[in-house]
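Rather than the whole complex, this shows some of its chains in their spots.
Labels run A and B following the written order; every chain starts at residue 1.
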Amino acid sequence: MIIGGGRDDLTSDKLFEFIESVWGLFRSLTGEGVRHTLLKAKEYLPQLELFEVPTGTKCWDWEIPKEWVFRSAQVIRVSDGAVVLDASVNNLHVINYSQPVNLILTLDELQNHLISHPSIPDAIPYRTSYYNTSWGFCISENQRKTLQPGLYSVTIDSEFIDGAMTFGQVYIPGRVTSEILFTTYICHPMMANNELSGPAIALGLAGHLLKSQNYYSYRILFVPETIGSLYFLSKNLQYLKSKLVAGYVLTCLGDDQSWNYMPSRTGITLSDKVAKRTLEELGIEYIENSFSDRGSDERQYCSPNVNLPVCSVMRSKYGSYKEYHTSKDDLTYISREGLHKSLKYFKHLISNFENYKIPIASLFGEPMLSKRNLRNSVGGGDLTVDEKHISDLLAYADGTNDTVELARILNISIEKIESLTNFLLSHNLVRLV
Amino acid sequence: MIIGGGRDDLTSDKLFEFIESVWGLFRSLTGEGVRHTLLKAKEYLPQLELFEVPTGTKCWDWEIPKEWVFRSAQVIRVSDGAVVLDASVNNLHVINYSQPVNLILTLDELQNHLISHPSIPDAIPYRTSYYNTSWGFCISENQRKTLQPGLYSVTIDSEFIDGAMTFGQVYIPGRVTSEILFTTYICHPMMANNELSGPAIALGLAGHLLKSQNYYSYRILFVPETIGSLYFLSKNLQYLKSKLVAGYVLTCLGDDQSWNYMPSRTGITLSDKVAKRTLEELGIEYIENSFSDRGSDERQYCSPNVNLPVCSVMRSKYGSYKEYHTSKDDLTYISREGLHKSLKYFKHLISNFENYKIPIASLFGEPMLSKRNLRNSVGGGDLTVDEKHISDLLAYADGTNDTVELARILNISIEKIESLTNFLLSHNLVRLV
């Protein structure tokens, strides 16, 4: 891939536009909804490559399921032909991966195939049935209460075919093949924070990274959750074990309410360390979750034998806001401001990785700074701020402290530590471990 | 030994009956009191084996002392022949291991051989003189104050012979020879919490363990404190170093007031970890003592070069209740309820050891649970409690977490972790480290 053609004009406005443009597509684990979502993304990011993995391909304990072809789904009241539910109005109405049906049912029989959410009565829940042979409809509790006894005609026009699972990737080579991963998912239908915010931020970061030559290589993945990550890991685990410096799941990044950090299983990887330091540098207060409350692809990346350094930083966290996995997680739940701040956070995190170094003092004792014109104060008085920083960096650069640790000790930014390190490198006063 | 014939009818009622039956025996380091106590115990536990170690046998820095033959001890007022003190009334009256004497003394001379306890004026203290050539009487402070000047006839009819130290053992082989030790002492005369509660609980646990085939082997020791443990350790240290998984000193388990945990010297052995987790599982509040306040056979087991994983869990701890080492530590100080709870605690601890495992996930990534009918929830909704437990156990089973740690992380019982582990073993989703 030729570097260049990156876009820092993928601002939050532009990303919100992308979200709106794919809002109505019926995404699922597989199928046309995913393909069209990725093709639309490619309009914003021509470097995005699409891949198709055939049905039946093994991914460790799993295999790629049949592709779900969805055409339409309706519930019609027989008495007067009124359309009670129609997936073309809101694609959450049909349980994802429903079998085809064409039946006349009594209300009692229909109720067994309806799912509603009593505690949020005006929301349509989101449900899936990927690996069970099943069908059903999701309906708001309010509407459900209005259903009258009688007969209902139920039609789901769907098909399961030997097709493929589609995913997208941008790989941006850096000066080294050691890589940093951002992974997001594209398998949920009409939901905003817990779906489209992730791909939007991924687009924004890819555009940003493509602008310039980076030190690390970066990989941005757009996969169906779980099965997509399992496929990717099962094909690349040995490579990732040797190359992956850090990884982040991009999810729930669209609203502007809280910040959440979800650690890796151990909580002590470089991913965790840089994620937390970046939050601190930006003065962001955040909730430190337990890995027990994990819920996205860190489940695969941090699984015992996979054991990669992957964590996540989110805004309102999946499972912890009431609109989650309902029709209320819509375009009004997220905001351009929320996307903007999330993008800013990850750009800063990338900058902190690009600035990552472990300097070690190259001389014995303190260097004589005045002969290099690095110490101009009259002796006996206070050091300038820069003189103090140089002195401290040289004092703590013992090979055990990386830029993240040095930033903590000197209480300045990682960027400042990196620029001081470069300055001292140019004077041969430190070398890199 | 053939397993079977164990008794779970050794309830606290039955154990209290045992305590009453040996209450009046005059136990000491050696001698008939110890033998008859163990023979009585054998009536409750036929599998108990008795051993005799000859006087003079070396035990590292120590040797088995001469056997003390005690017949009677009295102080009689010469003026009227009144019996002032008589060991047959309370065997605490004579200092344990007293030399034989037959003297007429003035009150002043007698006072040099009397010990009382001014701060508990109605209690007879308990004292010993195992390794000093000495004699004396213990008396309540109240009675001491009533002694009038005059002559007193003092007789102790005792003898030191080349005999033996007696101890008892039940060894219950398990499926592995790795073993768990319970050790208690049988060398104190008429005292209840700090003497007979320990052997009673040891009987109860042995009866319980003999009922079934266990995974670990168990050893239950009834020894004179200090010299008995030193003998046992000096003969078996290399074996124990390779086989001992955990050990507990059973002492002070009869009252129902507080709970005390006495750590091993390091406080971080598996004995400590399981003891504390078991207390937590049972919702028991306990006092965490310092090893500086140790006082029983952990002194030998945790000594620097022996260094075995032995700690203890007690009720009112030796040295910390005012009745300790006096005639007030009697049958009214302990209770069936206290014995019952202590027994229950150690049965639970044994169960936690039997359930001890270190599972490690056998697959890469999360397993596909639905194809095994282990995940029935409709996707997108909440997991059931069991589904969440299975998911969490698989996520944390990385080979560094044992059942105790997993129970802490998942905040459920060790027993539940073990049953989940077995369930996952049966599906080949974990294996054991």
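In this text, contacts are C-beta pairs under 8 Å (C-beta built on N, C-alpha and C of every residue); 3 or more make two chains touch, one makes a residue touch a chain.
Given the structure is predicted, the values throughout are model-derived calculations rather than measurements.
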Total copy count of the complex, if 2 are in place?
3
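Note that in this section only the chains that are shown with their structure count from here on.
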Please report how many Å separate the Cα centroid of chain A from that of chain B, as a whole number.
56
In the complex, go through chain A and note every residue touching chain B.
59-62, 95-96, 115, 125-132, 134, 136, 226, 229-230, 233-234, 237, 265, 291-292, 294, 299-300, 302-307, 325
State the interface residues of chain B toward chain A in the complex, per the touch definition above.
360-361, 363-368, 370-371, 375-376, 378-381, 392, 394-399, 409-410
